[in-house]
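A single protein chain has been omitted from the complex, and every remaining protein chain is retained in its original position.
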Amino acid sequence: MSNEHLLNSRLPRLWHGGDYNPEQWPSQVWDDDVRLMQTARCNVATIGIFSWSKLEPSEGRFDFAWMDDVIDRLSRGDRWFILATPSAAPPAWLSRRYPETLRTGADGVRRRHGNRVNYNLASKVYREKTREIARRLSERYGAHPRLLAWHMSNEYGGADYGEESASAFRLWLQRKFGTLDALNAAYWTTFWSHTYTDWEEIHPPGAPHGEESIQGLTVDWQRFVTDQTIDFMLNEAAPLRELSPEVPITTNMMGTYPGLDYRKFASHIDFTSWDSYPAFQGGLEETKIWVAAAFKHDLTRSIKPKMPWLLMESTPSSGNWYPYMALKRPGMHRLEAVQAVAHGADGVQYFQWRQSRGSQEQLHGAVVGHAGDEGTRVFQEVKAVGEELESLAHLVGTQVDAEVAIVYDWEVRWAIDAASGPVRESKKYEETCIEHYRAFWQAGVPVDVIGLDDPLDRYKVVVAPMAYSLRPGFAERVKAFVEAGGTFVTTYLTGWVDENSLVYEGGFLSPLRELLGIWSEELDVLYPGHSKASEFVDDNDLGLAGQFTASDFCELIHLTTAKAAATYAEDFYEGRPSVTVNRVGDGLAYYVASRTEPTFNDAFLTAIAQKAGVETFLLPTGVTVQRRVGGGREFHFFLNATPNSVSFSTERSGKVELPPWGAEVR
Amino acid sequence: MSNEHLLNSRLPRLWHGGDYNPEQWPSQVWDDDVRLMQTARCNVATIGIFSWSKLEPSEGRFDFAWMDDVIDRLSRGDRWFILATPSAAPPAWLSRRYPETLRTGADGVRRRHGNRVNYNLASKVYREKTREIARRLSERYGAHPRLLAWHMSNEYGGADYGEESASAFRLWLQRKFGTLDALNAAYWTTFWSHTYTDWEEIHPPGAPHGEESIQGLTVDWQRFVTDQTIDFMLNEAAPLRELSPEVPITTNMMGTYPGLDYRKFASHIDFTSWDSYPAFQGGLEETKIWVAAAFKHDLTRSIKPKMPWLLMESTPSSGNWYPYMALKRPGMHRLEAVQAVAHGADGVQYFQWRQSRGSQEQLHGAVVGHAGDEGTRVFQEVKAVGEELESLAHLVGTQVDAEVAIVYDWEVRWAIDAASGPVRESKKYEETCIEHYRAFWQAGVPVDVIGLDDPLDRYKVVVAPMAYSLRPGFAERVKAFVEAGGTFVTTYLTGWVDENSLVYEGGFLSPLRELLGIWSEELDVLYPGHSKASEFVDDNDLGLAGQFTASDFCELIHLTTAKAAATYAEDFYEGRPSVTVNRVGDGLAYYVASRTEPTFNDAFLTAIAQKAGVETFLLPTGVTVQRRVGGGREFHFFLNATPNSVSFSTERSGKVELPPWGAEVR
Partner (left out) sequence: MSNEHLLNSRLPRLWHGGDYNPEQWPSQVWDDDVRLMQTARCNVATIGIFSWSKLEPSEGRFDFAWMDDVIDRLSRGDRWFILATPSAAPPAWLSRRYPETLRTGADGVRRRHGNRVNYNLASKVYREKTREIARRLSERYGAHPRLLAWHMSNEYGGADYGEESASAFRLWLQRKFGTLDALNAAYWTTFWSHTYTDWEEIHPPGAPHGEESIQGLTVDWQRFVTDQTIDFMLNEAAPLRELSPEVPITTNMMGTYPGLDYRKFASHIDFTSWDSYPAFQGGLEETKIWVAAAFKHDLTRSIKPKMPWLLMESTPSSGNWYPYMALKRPGMHRLEAVQAVAHGADGVQYFQWRQSRGSQEQLHGAVVGHAGDEGTRVFQEVKAVGEELESLAHLVGTQVDAEVAIVYDWEVRWAIDAASGPVRESKKYEETCIEHYRAFWQAGVPVDVIGLDDPLDRYKVVVAPMAYSLRPGFAERVKAFVEAGGTFVTTYLTGWVDENSLVYEGGFLSPLRELLGIWSEELDVLYPGHSKASEFVDDNDLGLAGQFTASDFCELIHLTTAKAAATYAEDFYEGRPSVTVNRVGDGLAYYVASRTEPTFNDAFLTAIAQKAGVETFLLPTGVTVQRRVGGGREFHFFLNATPNSVSFSTERSGKVELPPWGAEVR
């Protein structure tokens, strides 16, 4: 088995474990921890995430003895470990001696020491210190045979607005634009007399007392923050790469977290991982929570195609920051673990191993809780998952192979969120992408979640909802994809602005007008509670019939070469097209002009998939089947994301019966 | 035709046009703009509003060539122009070089460059710079024969809380009070040991870390901000007045905007104008939005009696800052334009002519939109309005002649908003004034919206709802008005405090007690959802009968010389008067003690009007008729502010049929 499609060939099984913070406890607890890990079939422990003050108790004085001890005990107990760089939480002495290492908020106020991820991304001193501690860790543990991966910091996020970062931003802009004239043109600064005449006049946007009205600046700032964060990561990764080049690197992402374009991390890490915390409500109908988790799993996986990923954190019971700490019902924990594997994870980990007696996350769920050791329901469920993951070891090396892709692009999200209009509150970009994803999930269709720049030719169907801002080349690649036989689906609010948030010359949809065979005149925004009916036209190419309704957005378009598949059925735009299809080369390009209801999406996207030759399944509502393939075999994961028992048949699997929150792998 | 009652005799037609920002575009677009203006019957363009960085690209270096070119093209195309001073948005170089020109927030934080209207009203440097650029514009264009008006800055608003403004405020207070003793007495500072012993101890109120508890100080600060803003305007207007005394001056107001007492601008400008942006919802019952717009039109008009006014900005489609950018349904745009003329406007203008590709307002509606030139629905509707306005040219010189006035006074609003109690959230002063206005609007009665200091003798009926604070002389003038035969109506929460927010010695209503023939003991405030019934007494002088209900406020009063027209019908104040009337001289003074429902207001105010000899109409709900008179003629505007077709007759006009959102001028 080659290392190519594995997290790390040192442990070619499904990983199971979690964040382990033994430094909070006296060492007499540690042996008990190893014994309990063995009991629970937890083969991996992630250590060192918040250990800086223990590793370097005062400046330049390092203490690795305790970590040596912990690693020895883990090794003797046949456990493996992931080792984190500790940059997410600096020691107090560092903040005191070097206050410039602390982060500055958008309001210009420098943070005090405390909480976490409160460091200045631009600080030279902080970068020296984080690189040095990473070098020490690499020197001491980089060659350890049981080290599975480097865990870069923890949940990179947020932004720094201090003067060092502002300067770095200006340099970033100079590199991007070359001249102020180019920047002024791209930002349309003539409006409101905003023309910049000196680079120093530019400040990070978003300050309550500063510039908020230049969308291009806002989006560029978010691009810069991603680049700056990667640069920060590469600085602390450098000694790791240098001294332990064979140890893979990852960092724990946060799904659709809007602050960072995770796709830009792809080339700098060896596998992806993320922290999944769906907030279950304790037994109610909550399928959509499972669908959103699935979407983020597929998003995380698609960032590194052909690679497995790692569920780096999840909770075995509940999370202390949920609005309500509802318990997971029996079975839900197993379903969550199997779901991750179904979507390509080669490991399931928890935050945290042993519940902390004090501080912020003392009430956060853990494998070993306050109430007892192995005697608890939670521990027993974790153990059962551990046993099941052991039994699924043959899945290692298999992959998810999707024929459908949905575009969820961070720059689109930034642009649409930065837009002043067409609604003042959330435009629901993420929710809309997930709603389109849901239709495929319900039909048992594996999906990749990709960005605007990703290759399209590996798919039969590409769906790009609300692709508000486009980047150069996308329209051309979509055209080639469709001409070669692909099916492309897009919606209202697509192609309004370019990568600098300038409305396209020629108007909305300009780069895609020819492909879609339409032009767009205006957008009607509906107040909450309002809706507009549409109906399918007779003999439309999808064979669909009847009415459906739209809410929120109704774009008013005109056909050029496309045909209407549905038309509005009321108001002054009655009879005008609401769904269109355009044949281009060997493929089809669809446009959905309004925000449609789930029943439309189910029917429409299933028909699209079938027409494109993608296999679909007829499954009970809230149930999906997902697949991993490899070594000539195909594994089906039947997942019941409902509190009801279900029973159904599929052609290939025959009859399937699942209890509430049940899962079965065949 | 004299200039007396015209915006400017140079263009004695109804004006049509809008904000035009050609500097955002290459000059090849400009000829197209002029052609399209001709097509759309747009005869006026407002230029220069945000052009400072183009006019003065660096300090002291001026560039008027592009503006010369624009004006030449407009002139050659037989268009006219309004020219703005550019002070609303300073160039970036100015903010960088003179940071003291930037505004300081209530929190004491100086703003960074960005957005707009972010300048320090007190800054000596800023005043020099704005005066200099105004002088240059005046020198170059003041004598241009196609210049129709000076547009002072843009939407003056907000306040500066910096040290320069604080000092100016202290001087303002010294001028007002003379001594600290007088100020202390007026502010009742003995309470909470607030006695000032040095002028320097006084800071602008409203800071999150400062004084909030002296109502008189709060109201005086708002008076000061108005005076300071006018002073700022006069500084930049001075070279215009000096060099082009024949060109009228206006500034675009914002209706009932609470930050400035627009009436104090009256003597410094030649005609009023305002930016009207009713947020239509796309077809639902929304008559009240039209009524509110009408109220603000009449408010704007009444500020300069006998003069027409200009709708300086409106949107031909939607505004990007609305909560939801609903499209105006076909017909609504025309109704909005005709409505403005019906209420005395001699012109209808838009923001903006050509939609900007980028920056804050790129999605704001425009005449020439992203989607195309004249090929759009919006352009065609604008063109139709242009044609209609041309056909109504004979209205120029006519006026609105109102026999009823409603008092909406900024100082009352400030005082009632500053009051700590009787409810914690909005007291709904503006909404209440508009609700009283609505009853007259529904009855087809033209109304002036006046202030406490305006003359009353021109009216038959004066209604002053919730006139919480009074100014010296008002009570005397009302008394004279009633004695001479006028009808005065006022309500709960009237006459509680004097102009310094001191409760009147002798209690609520003191200055009006004799006139109203009642005294007021206490106010019951109802929780949301609660109501209290009243019923008319038999044989009341208005001939009304039956019950009505009140919400929010029930004032408990005692009769002295007045008679009860209605009494409360429940709770411990059952039987006590809720509506009273007092005959004084030849007139009548009414008091409505509780916040009544619309059906009461319709019946009560219509009866009041009829009794006072004011003509009323019986019209379908949501339909009004408004009038302009002049040259011996009378023009009736029938306006249907509903989504339904209506048909009705009036004695003078015969049968009228109007489609949804229909308007007709006879």
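A and B are the chain letters, set down in written order, and residue numbers restart from 1 in every chain.
The criterion applied here is as follows: a residue touches a chain if its C-beta (ideal position, glycine included) is under 8 Å from a C-beta of that chain, and two chains touch if they have at least 3 such contacts.
Keep in mind that what you see is a predicted model, and the values were worked out from it rather than measured.
J.: Which of B:188, B:321 or B:635 touches the chain that is not shown?
T.: Checking each option in B:188, B:321 or B:635, the one touching the absent chain turns out to be B:188.
J.: I'm checking contacts with the chain that's been left out. Which of A:326, A:480, A:537 or A:607 qualifies?
T.: Among A:326, A:480, A:537 or A:607, only A:326 touches the chain that is not shown.
J.: Quick one: say which of B:387, B:476, B:522 or B:586 touches the chain that got left out.
T.: Among B:387, B:476, B:522 or B:586, only B:522 touches the chain that is not shown.
J.: Out of A:369, A:585 or A:659, which touches the unshown chain?
T.: Spelled out, the listed residue whose C-beta touches the missing chain is A:369.
J.: In terms of residues, what is the contact footprint of the unshown chain on subunit A?
T.: Residues 21, 23-24, 50-54, 57-58, 86, 89-93, 95-96, 105, 109-116, 281-284, 317-318, 320-327, 329-330, 355-364, 369-372, 376-378 of subunit A touch the chain absent from view.
J.: List the residues of subunit B that touch the chain left out of this view.
T.: Counting over the whole complex, subunit B touches the hidden chain at residues 107-108, 186-198, 200-201, 203, 205, 207-216, 419-425, 497, 500-505, 507-508, 519-528, 530, 556, 571-572.
Basically, only the chains that are shown with their structure count from here on.
J.: Rounded to a whole Å, what is the gap between the Cα centroids of subunit A and subunit B?
T.: It comes to 49 Å between the two C-alpha centres.
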